[in-house]
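One structure is given below, represented as structure tokens, and several questions about it will come after.
Not every chain of the complex is shown here; the ones you see sit where they belong.
Residue numbering begins at 1 within each chain, and the chains themselves are lettered A, B and C in the order written.
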Amino acid sequence: MAIETPDSAHLKDWLREYQRVRDASESLCAPLEKEDYIVQSMNDVSPPKWHLAHVSWFFEAFLLTPFLKDYRTLDPAYDFLFNSYYETYGTPFPRANRGLISRPTVDDVYRYRAHVDDAMSELLTGPPAEHVEEIERRLTLGLHHEQQHQELLLMDIKHILAQNPLFPIYRNDLAPAPECAFRELGWRVYPGGVRQIGHDEAGQGFAYDHEMPRHRQFVEAFEIADRPITNGEFLEFMRAGGYEKPDYWLSEGWQRVKQEGWTCPLYWLEREGIWHYFTLGGLMPVNLEAPVCHVSYFEADAYAHWAGARLPTEAEWEVVAEGLAPRQGNFVEQDHLQPTVAGASAESGQMFGDVWEWTGSAYRPYPGFKKLAGSLGEYNGKFMSGQMVLRGGCCATPQDHIRTTYRNFFPPSARWAFSGFRLAREA
Amino acid sequence: MAIETPDSAHLKDWLREYQRVRDASESLCAPLEKEDYIVQSMNDVSPPKWHLAHVSWFFEAFLLTPFLKDYRTLDPAYDFLFNSYYETYGTPFPRANRGLISRPTVDDVYRYRAHVDDAMSELLTGPPAEHVEEIERRLTLGLHHEQQHQELLLMDIKHILAQNPLFPIYRNDLAPAPECAFRELGWRVYPGGVRQIGHDEAGQGFAYDHEMPRHRQFVEAFEIADRPITNGEFLEFMRAGGYEKPDYWLSEGWQRVKQEGWTCPLYWLEREGIWHYFTLGGLMPVNLEAPVCHVSYFEADAYAHWAGARLPTEAEWEVVAEGLAPRQGNFVEQDHLQPTVAGASAESGQMFGDVWEWTGSAYRPYPGFKKLAGSLGEYNGKFMSGQMVLRGGCCATPQDHIRTTYRNFFPPSARWAFSGFRLAREA
Amino acid sequence: MAIETPDSAHLKDWLREYQRVRDASESLCAPLEKEDYIVQSMNDVSPPKWHLAHVSWFFEAFLLTPFLKDYRTLDPAYDFLFNSYYETYGTPFPRANRGLISRPTVDDVYRYRAHVDDAMSELLTGPPAEHVEEIERRLTLGLHHEQQHQELLLMDIKHILAQNPLFPIYRNDLAPAPECAFRELGWRVYPGGVRQIGHDEAGQGFAYDHEMPRHRQFVEAFEIADRPITNGEFLEFMRAGGYEKPDYWLSEGWQRVKQEGWTCPLYWLEREGIWHYFTLGGLMPVNLEAPVCHVSYFEADAYAHWAGARLPTEAEWEVVAEGLAPRQGNFVEQDHLQPTVAGASAESGQMFGDVWEWTGSAYRPYPGFKKLAGSLGEYNGKFMSGQMVLRGGCCATPQDHIRTTYRNFFPPSARWAFSGFRLAREA
């Protein structure tokens, strides 16, 4: 089974796929010291240990407990400790306190993972016939869930290490940035009309509930940039007083600027007159040609105002992405873990990879949206307030996790995701 | 000039209209004690005194100072004290401190109003020829602005008095609720298709920048209730454990429920087993047949989930409202200052008046939106994050202030507006 | 009765004294606008209206209700609204919300005062014989209580007006500062030994419970300054970097300096290179020869460290004060409402009046302390943690309210009292 095509799954494929995804999580944590697994550097961040345990709990709660006969948990308390936010499932452990829990230890968590993996192996090699379909559905969801947490792991590890005045290096063997010519920003024109948006439930491949149903939207004619905005371009905004003039900012954004003292993207730092940024490969000079990253929606929107443009809507973004070559780009597999040269893949418009692109669309349900039944229905639908949609995946996203219809979402003030943006404007 | 049709304005009409709107603000404050004018009961609320001064400042800053030769302010400090949030105009006085300023006194503020009124009279009777058009544009905006603050005045006065364990009565001579038969909730069906939404810039009448441009949206077939949800219906939700089960709630909403201890709409109070609510006419038993009011978006959305429905989008709402009889309903002129019997006006679907109706649409710009130039551009556009659209006006809205295309907006947690909701569902 | 000598009281004296004290409170409020009565500029401040009502409630709760037959309250809700902190008496209205209550109005509060005054007049002209002694005790306490609130009124009015960028003037007819020669600071030496401290219960005159019992303390030999530190001297500390160097500060004090951005005493403001301060007579240049005022304990202590000295203990202060001429100084009756020239009264050491003097003594019970019985026991004893003792009264204190043994107390961070300090050192 490729997790994209669950309908072709066979038992052997299931297990191989399961192991592949589970291994990937542990690989990401291999460079960590035990101490790094424990820290919660802000409420939005979870300790890496917690991520590793929580994704295992997901399989336990939604697959092993209901479907594996005589399944015994390793420790009943984990059911409480590693429930993230499923209020209808039980009382989740308070999110803000995840960094206060030194036990179970990292070794305990790996033992928990092994325990769950053994049981999953048992379940997947001999599933109860009457539940095969539901098991496959939940397995697929569980693997996508774990892939999401792989990206969160990288975001959170970066944030944790960034608190440290020693600027610890996560990995010093990252793949070097590719050599490729920098392209000036170009614009593409799209005509208006009624368009189809979203995932077709009857079609192929997995998608989350909130990507459905496929439905019609009227999209006015528009133009869109053929690559994201770069660090160099963003620096011009900074030098033009972008962070000092309220004119460009949403009211909430301007409050953030003043209260939190924003003067540059997150992780940027001026040293002896040169802008640096903290990366998973350590502190280094800002690459002016790479897409700007770790900016909030407010900063993206302010830049767009300053530039006389706007952000694309998610419908516009999807219309563009659907018409282009299959998704390619700078994903986690490229092993840069940092955006690289903007505009590298000319044909694809660099829609995928590098940075999640803030859209101008609030995260709301599609017409006809139905959340999953039961506790799994708490996956996406309940976050549909106060957040903005991002599209396209980033340098920390597994390549087979992303889709044209994929909707990511964060509060407009969030900066610790690998988030950038591209411009659009009226045609 | 009726403020709806500025293009037919003549000088005499201007002045008459100006005086009519200005008088209305003062009438609303007539029942107040001086002490009531001073209190700021929460950050979102402004002292009535401040409202009266701020709307005058608006005329001073945007009409008198630029267009009336030799205009002299009464006190230069007012320019700072009564700027609400125009960051590009100057530094606004901190919002949270409005209740700490006992001077200028209420009498001073009325003197300030008279001073501005005299100067406006001078300006409007002999406007400089080259600016007539701009003056009319700003005058119209200024009057609508003051009307908005008339509604805020009533909301804020209610909130201020409600803090008081004595439950002071704002007016004991409010118009009694009309007698009319209660109707069971019915549904209307609308077909899908491309629809026109928003205000036509070239058309008649005033509209705010954010209601424009008129543009196309694809609206799927839908059904919509022919009246808002009533107090009695909402009480069923409460009795069914609506405030106790996370299942129905958005995640942010559920946090509010727990943190702020919500168990009923704002201003409700159980006394000896009977639900009462605080109104501008004092504390009284809840009218079960009237539209529920003072609920947040989160409560409206939770009710809809519980009822197996959803809230209409603002496009759906506007499609429905446009097809119905001219706006009529329970507005401020009816002098109830409280929602009355739901479903009273069967043909109109009770779309207008009584309660602002939460829609399921996040407050975002229409495609092609352009904010006003200069500081006046801070009027609507900069609030386009984190808020939801409400439609239709309420029992505190001046009747000639509302339009089919009118977009109101509040954060989803706000409860002190006269806000209710109606249901929609897929056809 | 002079309130100092209740044992000589007769009925006529009682009433005359009651009226004198009550009138004084209303005189202090005479210059206020109604609007000024409503504001609560921080949690520690109460609206003037509240002070006027609360002191009346005190008489109602502790004298009229228990001792006046058939006494009827004006409004039973006042018993809740105007209870300050007597937890054993009932549930006090939340302190932080006192500024949210516009009703009862100011006129209502004066009516309440008149109602209480009428009843008190009745009680005092015909007290039940069996309770005469207790009535006198409580009357005396109630009058001292009201005098305390007279000083709080002035402190709070100053703080309220100071929030206002218009710098409103409380009174422009204050008595001008006296002309008298400025004296250089001198030192007096006191030998060590066992001393008597505190009020003798068997002696003459009223004192609060926490001033008793008179007891012995061993006081080492010490030297003490013959006047408080002046604004000019404090300015030297500021210019020497006093607010920038942690060396001089208690840890908690240094935190305040950084968190609240202290760089000068409260109410100071630099304008075109000249230090001004806000006074009850408006904004004016700092009088360099007057005692420094509106400094916290932390600032007083830091200054003393910088100057190579320390603050006197309350025992040292009392030993010195007892040996000097009867208390005289700049009290509320002098009608300056601001400290005047330091060292004016050479013989008295300027121990009384002008500024409350921070001592180096934490506010704790004397050995053998017994709080009053019943709810009146909540008067002083329950505040004996986290506060420091101040001595000597200030320019807002009624002259007959102060005593050599009088113990005032505030948290060490408080600055809105008329608080200054003098130095001491080892002999």
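A few points about this structure:
Just so it is clear, a residue touches a chain if its C-beta (ideal position, glycine included) is under 8 Å from a C-beta of that chain, and two chains touch if they have at least 3 such contacts.
Everything quoted here is computed from the prediction, not taken from an experiment.
With respect to copy number, the whole complex recorded in this structure file holds 4 identical protein chains, 3 of which are shown.
Just so we're on the same page, only the chains that are shown with their structure count from here on.
Chain centres here are C-alpha means, and the one lying farthest from chain C is A.
Superposition on CA atoms relates chain A and chain B by a rotation of 180 degrees, given as a multiple of 5.
Note on chain placement: the centre of chain B and the centre of chain C lie 47 Å apart, centres being C-alpha means. Note: centroid distance chain A to chain B, computed from Cα atoms, is 38 Å.
Chain C has its Cα centroid 60 Å from the Cα centroid of chain A.
Those residues of chain B that touch chain A in the shared complex are 85, 87-88, 194, 215-218, 220, 246-247, 249-254, 297-298, 310, 313, 360-362, 364-365, 367-368, 382-386, 388, 412, 426. On the chain B side of its complex with chain C, the touching residues are 33-39, 41, 49, 75, 77, 80-81, 93, 97, 99-106, 160-161, 163-166, 168.
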